[in-house]
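Structure first, then comments.
Here we show just some of the chains, and they stay where they sit in the whole.
Residue numbering begins at 1 within each chain, and the chains themselves are lettered A and B in the order written.
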Amino acid sequence: MKRIAVMTSGGDAPGMNAAVRAVVRKGIFHGLEVYGIKRGYAGLISGEFERMELSSVADIIHRGGTILRTARCPEFKNPKVQQEAAELLKAKGIDGIIVIGGDGSFMGAKALSNLGIPTIGIPGTIDNDIPCTDYCIGFDTAVNTAIDAINKIRDTATSHERTFVVEVMGRDAGDIALAAGLAGGAESILIPEIETNLDVVIHRLLQGQKRGKLHSIIVVAEGVASGFEIGKIIEERTGFDTRVIVLGHIQRGGSPTSFDRILASRLAAKAVDLLMANEGGKMVGIVNNKIVATDIDEALKQKHTLDKEMYELAKVLSI
Amino acid sequence: MKRIAVMTSGGDAPGMNAAVRAVVRKGIFHGLEVYGIKRGYAGLISGEFERMELSSVADIIHRGGTILRTARCPEFKNPKVQQEAAELLKAKGIDGIIVIGGDGSFMGAKALSNLGIPTIGIPGTIDNDIPCTDYCIGFDTAVNTAIDAINKIRDTATSHERTFVVEVMGRDAGDIALAAGLAGGAESILIPEIETNLDVVIHRLLQGQKRGKLHSIIVVAEGVASGFEIGKIIEERTGFDTRVIVLGHIQRGGSPTSFDRILASRLAAKAVDLLMANEGGKMVGIVNNKIVATDIDEALKQKHTLDKEMYELAKVLSI
């Protein structure tokens, strides 16, 4: 292993730059040449490679987004395209690749590994919906962004005695909603993993009002329903003045938290170690506070699961 | 003037607490008794008065929202209701009132003054749409909240090479949009005071792309159109991957900036001075960096005007 490359793929997540930086620095530390591939698989196909030096990754650890940029690239599912990419990589003398992204990106990584280019996946997505890791890069930052917004909403909710519905990201995974709801002190949390019972939500709102609550905040993952739908039903059935906030893409941005920067650094270091041991077709993750590697094949068969205990805790604490 | 009262009315704005605090402390400093009226005119009608001591306003200068809470109260337009309120105030021995809110709130203030209760209005609204003052309490904080969001969006916009439409508050006034757009480095700013020409917006986007711009941000005031409408048209006509963010109520919350806290303190001090001089029916404001008082009658005849020069500057700087 003399020359490796790193790229970011899929939706961007805060902390991706910290991972890119760690790949480059640890690679150089061990005497490797490191290349950056721009715009994910799209740039890989079109040959957008750039030699990375220590200075290429100076002053990026604290920046959101990804300096390598990212793009969706559906054509990379095509085996012919994969084959061409592998040949291009061989021609450029690139011995291994590290892909930072979501599980879609890992399928491409697996394909490249099968074609003789050892490739390691690093889980980076605010949705936290990748199996075989407790946390993905970007999740902690996204949750903190969400609770900052909930703090602000709380100010105005209290002043006006209003109900607020806050829609957060999460199509299939309720992780952001659950963590932001628990940490934000929400009255109810609606997530795709648990069937929504609006009767219960409304009952809790009415109970709260009886006890003199000045406001209520309901956090809903986008995968459940649009915040506007939920808000409309609540307003109709309770008569409460209800407002809706859709946090949207601000959850993807911002300077990464220390948790995400350190997680990114540790996962990236492990990925470089694996490549140097000539291993490929794996993803790295953090499980029970330890950095581990799992076969991508194995990982893709599994499903990310919700922390049920935390969901129950949130219910207890929001009485 | 022995006993005064303070209330917040209309939409809440960060910095209202700093104004309440300053009214209470300056009042007590001058030997006045100060009462807080809960929930604006609604609480005035229902007699929700509370004696305020120095400790009532401890540790609130940095909090968003308003500890006095606020509510809309359309019935206060009814002269009979106004009359009853004035009598209630006289019965309670309250000699003067300070109302922190928007221009709707000032009409109520004027009515009370006419009924013999000297009343002073302090402009507090993030929309900054009140005449006879350059700045309203809450505006500076709201703009800073908006540019923080734009910073975050910029991260992800750059990473994905996307166009973002950011809808900010402002039904009739483009102040937030203009300031946030100028300070956020937006490519285009759409405000109610200037007729929107989407041809120009789209031309600029296409020009930017030719020059290699990785992303574009368009700020639109809610009074112009919904961000979603604008986003849809842009995507259709440019083919650019376009996302929409509606900032909504997070603009109302958050710890007030130093600008808003100081403005609130200065305006509140002036309001107390006016009451002590037995003046009523006035609003206080900051004009050319000086704290001034204007007859509410006079003020309500005028219209808040846009800073045209700043709009032109924003256009020049976003080439």
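Everything below uses one rule, namely that a contact is a pair of C-beta atoms (placed from the backbone, for glycine too) under 8 Å apart; a residue touches a chain by one contact, two chains touch by 3 or more.
A quick note: this is a predicted structure, and the numbers were derived from the prediction, not measured.
The complex is a homo-oligomer: 2 chains are shown here, and the full assembly described by the structure file contains 4 identical copies.
As a working rule, only the chains that are shown with their structure count from here on.
The distance from the centre of subunit A to the centre of subunit B, with each centre set as the mean of the Cα atoms, comes to 36 Å.
Interface residues of subunit B facing subunit A in the complex, by the touch rule stated above, are 8, 11-12, 14, 16, 63-66, 69-71, 145, 149, 151-156, 158-161, 164, 214, 243-246, 248-250, 252-254.
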